[in-house]
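Take a look at the structure below.
Omission of a single protein chain aside, the complex is shown with its protein chains in their original locations.
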Amino acid sequence: MTSLIDLEPNVIADEGLAELGEKRLAWTRANMPLLAALLREFAATRPLAGRRIGMCLHIEQKTGVLIEVLRAGGAEMVMTGSPATTDDAVAAFIARDPGVRVYARNVDTMEGHERHIDRVLASEPDILLDNGADLIAGTVRDSAHRVVAATEETTSGANRLRSELEGVVPFPVIVINDSPLKMLIENVYGVGPTVVEGFMRATNCLVATNVFAVIGYGACGRGIARSLRAAGATVLVVEIDPIRALEAAFDGMRVMARQPALAAASVVITVTGTPRVIGRDQVPHLRDGVMLANAGHFGYEIDRAALAEAAVAVEPVTALIDEYRLADGRRIRVLGRAEMLNLTAATGNQIPVMDLGFALQAHSLRALSVDPAGYPAGPQPVPASINRRIGVDLLGTLASVDFRREEDYA
Amino acid sequence: MTSLIDLEPNVIADEGLAELGEKRLAWTRANMPLLAALLREFAATRPLAGRRIGMCLHIEQKTGVLIEVLRAGGAEMVMTGSPATTDDAVAAFIARDPGVRVYARNVDTMEGHERHIDRVLASEPDILLDNGADLIAGTVRDSAHRVVAATEETTSGANRLRSELEGVVPFPVIVINDSPLKMLIENVYGVGPTVVEGFMRATNCLVATNVFAVIGYGACGRGIARSLRAAGATVLVVEIDPIRALEAAFDGMRVMARQPALAAASVVITVTGTPRVIGRDQVPHLRDGVMLANAGHFGYEIDRAALAEAAVAVEPVTALIDEYRLADGRRIRVLGRAEMLNLTAATGNQIPVMDLGFALQAHSLRALSVDPAGYPAGPQPVPASINRRIGVDLLGTLASVDFRREEDYA
Amino acid sequence: MTSLIDLEPNVIADEGLAELGEKRLAWTRANMPLLAALLREFAATRPLAGRRIGMCLHIEQKTGVLIEVLRAGGAEMVMTGSPATTDDAVAAFIARDPGVRVYARNVDTMEGHERHIDRVLASEPDILLDNGADLIAGTVRDSAHRVVAATEETTSGANRLRSELEGVVPFPVIVINDSPLKMLIENVYGVGPTVVEGFMRATNCLVATNVFAVIGYGACGRGIARSLRAAGATVLVVEIDPIRALEAAFDGMRVMARQPALAAASVVITVTGTPRVIGRDQVPHLRDGVMLANAGHFGYEIDRAALAEAAVAVEPVTALIDEYRLADGRRIRVLGRAEMLNLTAATGNQIPVMDLGFALQAHSLRALSVDPAGYPAGPQPVPASINRRIGVDLLGTLASVDFRREEDYA
Partner (left out) sequence: MTSLIDLEPNVIADEGLAELGEKRLAWTRANMPLLAALLREFAATRPLAGRRIGMCLHIEQKTGVLIEVLRAGGAEMVMTGSPATTDDAVAAFIARDPGVRVYARNVDTMEGHERHIDRVLASEPDILLDNGADLIAGTVRDSAHRVVAATEETTSGANRLRSELEGVVPFPVIVINDSPLKMLIENVYGVGPTVVEGFMRATNCLVATNVFAVIGYGACGRGIARSLRAAGATVLVVEIDPIRALEAAFDGMRVMARQPALAAASVVITVTGTPRVIGRDQVPHLRDGVMLANAGHFGYEIDRAALAEAAVAVEPVTALIDEYRLADGRRIRVLGRAEMLNLTAATGNQIPVMDLGFALQAHSLRALSVDPAGYPAGPQPVPASINRRIGVDLLGTLASVDFRREEDYA
């Protein structure tokens, strides 16, 4: 394994931002008690000693705390982020650590990003922390790689592992996002309230007295709809799965077909995972003044191109709101360019929710590092024992919970 | 197949109650739109023509409507109920129908009930509608039976089919209670609010300002806890599964260990499926004046014998409340003899919830009658197509839903 | 003052019911901590010693506990109730006390009731506990009366005191129902949830998924609407006062005009204080199968005569539901004969709510007994110091409250 100092030097935006980055981490760190406890544990037991982790993950405040934990565990780290989501100040602060190489700048293009991926792989990591399976796919093309285990953060990465990469990955890959714990907490209680926060921040309008159409009643949709209703909104739900639709109805939502829901809504939020939920055919049904927002992973749920085509004018009314004026005089407002509203208009999931997700990462990486042979090759869920352990740990950090440790149950 | 008229005559409490039974069915029937639609459909298509259904199911108002549907479909029916739950008036009304034999009286003993089971099996049914797998178990002992298919209502019946009866049942058995649709609606939205109703009816006390400990946060516990919190109660949740406990915490409940929860609660509701959740060891922690109720299937969650042992006096304060006075002066009140509170103190699940469950029965029986060979032998879930169809139908009956038919989704 | 033994003997339905009456009081007494504390206090200080209280109040379980308190305070009592609301068993139990005379039977006619009023006045009471101002009005006609002070329970009694009886009552009358404390707790938190309980008991139908029109958004309407919405209902509110209507809208209700609300509702609840809210002109707009209920003081909000006129048939479907079939086939269901649903189909306000109301009575009677000259003649509100004291006391009895005594505030 090449020594870190022989690798290409850091590629970051501005070393001078390091102090700012350090500052930004303070509040985040203070609210990640699971990672804080792991840091102490890792520092004492050094479960990653001798490992080099190749990482591809959004580099921002919360990730910064995860990196500190993994470093405390003894790993060297070589990393890249994702274009546009890199916090250059955090990257600069992390890059100060001599046990780390960072290749990530906010301005990176897609090509730049691919070169960074190559740089990470060229460092000959033996463990991967991946996001979208780009690093893992790279190992398939390189028979000389040294990787013995990996984690994959996302569902879309897991999908690649189960389709194009099926059967060709010779090492275990724990898929973090498959954890039922993470799904429940992130989707229902993370996305739900923060999308409502995003709506409030973007518009300075009322939640109560507005009529929201929430399109899609999966875990995220349920979280959003319940948060809205609890805040006094009237909520219309559009959902094609009848069991989910029934759940919506019994939860107090009005279940409707898409067209009448659009005709009645003053705000529409899509969260289906499907492209063009609001597209050319839906434009005629929209009310004048309607606000459209998306909370699904991809912005394509709202077809902005179709809106633009139908419009006689498009113009930004605020940094977060674009207004499409139609020939018949109606005005359609799109919030946050139809990207995930809790990211564009708020700060994403709450810090403790990320603490949970990254504790799953750290625990999984430790388990894989200590006994890579103990896990079968290919994608697999987070071990049940880790889910359970972190569930109990998380309970112990919540102010409203008096159930501190499992032994307390008596 | 012996003619019905050659079977033993009806064994019912009092023929004279028939008119009262007819009256009781009216309101129930008026609120079971799924069964009403099936009745019309069955009357037109006669999918059960030529069949004889042997049935074992609680005979009361809601069941009465199901029987009308199956009769309209062309089946003869020979039936028994369960001791103590038989509504003699409904039994008398049903028994008027010459296409039916009824062997069920409210006063029946367990032995009497077993004789009724034998009577049903002696009628040589070819389809069974079972509740606890007693009829199905009977066919195993009788090689000459003619049964080609069955449904089983309960989870405990399903458990028998998967243990003692595993591999020995040569015909398909659709297990109604495994339907995710039924589970969700019955447990969360049926049991939840009706347990709270039962508390109000039994006690005439406030929900708001009381401190409830809900022990168990499965589907029923969740339904109860959410109904209580929505009504203004403070809700403490005791739950050993950490993921469920987290869900409780994020839903706004205070998660606690059992002992401190009991020490803080003014009302305790058990719903765990486990015996002696409140037993000898818990008595010292209970507050003076605490009310104890159970919403789990079996009354054993609250160990009344242990309470009686600890008490210096036990006496009924109302028909639904027994007071246990302890030597130290504390008074413990047990509601509804610790049987399911929504049955002892209220009217059980809401009629539309039963409409859903019985529509699953009628659809499944139709499918099995039309093509018994189309289903594998042994226990199996309700076919997905039936769940979906009934889900859509149920949506169409709800006042708050504008999504009438699947084709409407556009 | 004539000795009690020289008065007409008790006029009650059946002395033999006394034991049953005693039993009925037990649970009620156990849940009235304010009265329990007052009983101990009154027994020690005897603030009513030498007084004879003439009382006219519904004689049932909760009143029974109030009478025990007043008796413990040293008063003799001569009482009548109201026709139809008298609990004969409670009356029999109370009548056992030699310090009491009871003139009340459930079967009494209006004339019988008037004779009882005369009997109470003939006993020469010096303090009155009135309900509708009938006793007080009687003193006006009798210049020889000995009354020095009174309380009046109801708003309608207070209205008489401020109109026909204005200026002619020479003694102080504390009007209990004017207490802001009683108004808030009884209307919003007493009536609200118990009306919903009544709906559940009368119908065994779902609250969630139903569309309720609540007509009137005063304190009671607000309590009902919020309870319904919290239980998952869709709630339409009809309210002509714009500020109340805005409150409804911001609380998450859909505010509508009466006609479209009726056209959309599956259940209608009137609570306006106005006659014929649902009358001849509204019948055409009602949905087939709609349920109509009233929660206002008088049953006249739903014009049953107009319904009957519009119907081709009227028949009871259950003891609590009458069905009106219209010529066009629609069926209108009226719950509980349009009388207050929480009384007809449930047990009225929760016991602790009545504890509050009767504590106001007992405190007021004590204050008047000790210093009748300290209060001006005519109707007046409960003194602020009593409201405050009882508010603090009530807080101290609630399980969810840790604020025991005022001195604790630090």
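By written order: A, B and C. Residues from 1 in each chain.
Heads up, the rule we're going with is that a residue touches a chain if its C-beta (ideal position, glycine included) is under 8 Å from a C-beta of that chain, and two chains touch if they have at least 3 such contacts.
Computed from a predicted structure; not experimentally measured.
*Asks:* May I ask which residue of C:122, C:140 or C:184 touches the chain that does not appear here?
*Replies:* Final answer for the missing-chain contact: C:184.
*Asks:* Could you tell me which of A:140, A:306 or A:351 touches the chain that is not displayed?
*Replies:* Checking each option in A:140, A:306 or A:351, the one touching the absent chain turns out to be A:351.
*Asks:* Using the definition of touch stated at the top, determine which of A:206, A:263 or A:343 touches the missing chain.
*Replies:* Of all options in A:206, A:263 or A:343, contact with the hidden chain holds for A:206.
*Asks:* Return the single residue from B:208, B:263 or B:343 that touches the missing chain.
*Replies:* Of all options in B:208, B:263 or B:343, contact with the hidden chain holds for B:208.
*Asks:* Need a quick check: the contact residues on subunit A for the chain that isn't drawn.
*Replies:* These residues touch the chain not displayed: 23, 26-28, 30-31, 189, 193-194, 197, 200-201, 203-211, 227, 230-234, 265-266, 289, 317-318, 321, 331, 346-348, 350-353, 398-401.
*Asks:* Going by the touch rule given at the top, which residues of subunit B touch the chain that is not shown?
*Replies:* Residues 208-209, 229, 232-234, 249-252, 254 of subunit B touch the chain absent from view.
*Asks:* If the missing chain were put back, which residues of subunit C would it touch?
*Replies:* Spelled out for subunit C, the touching residues are 180-181, 184-185, 188-189, 238, 240, 242-243, 245-247, 249-250, 252, 254-260, 387-388, 391-392, 394-395, 398, 400-403, 406, 408-410.
Quick note on the criterion: only the chains that are shown with their structure count from here on.
*Asks:* Superimpose the Cα trace of subunit A on the Cα trace of subunit B, which carries the same sequence, then give the rotation angle to the nearest 5°.
*Replies:* To map subunit A onto subunit B, rotate by about 180 degrees.
*Asks:* For subunit A versus subunit C, which are copies of one sequence, does the interface use mostly the same residue numbers on each side, meaning over half shared, or is it different?
*Replies:* Looking at both copies, the contact residues mostly coincide.
*Asks:* So, what's the distance in Å between the C-alpha centres of subunit C and subunit B?
*Replies:* Going by mean C-alpha positions, subunit B sits 37 Å from subunit C.
*Asks:* Please work out the Cα centroid separation of subunit A and subunit B, and write it as a whole number of Å.
*Replies:* Whole-Å distance between the two chain centres: 42.
*Asks:* Give me the residue numbers in subunit A that touch at least two other chains, ranges are fine.
*Replies:* Within subunit A, residues 249-250, 252, 254 contact more than one other chain.
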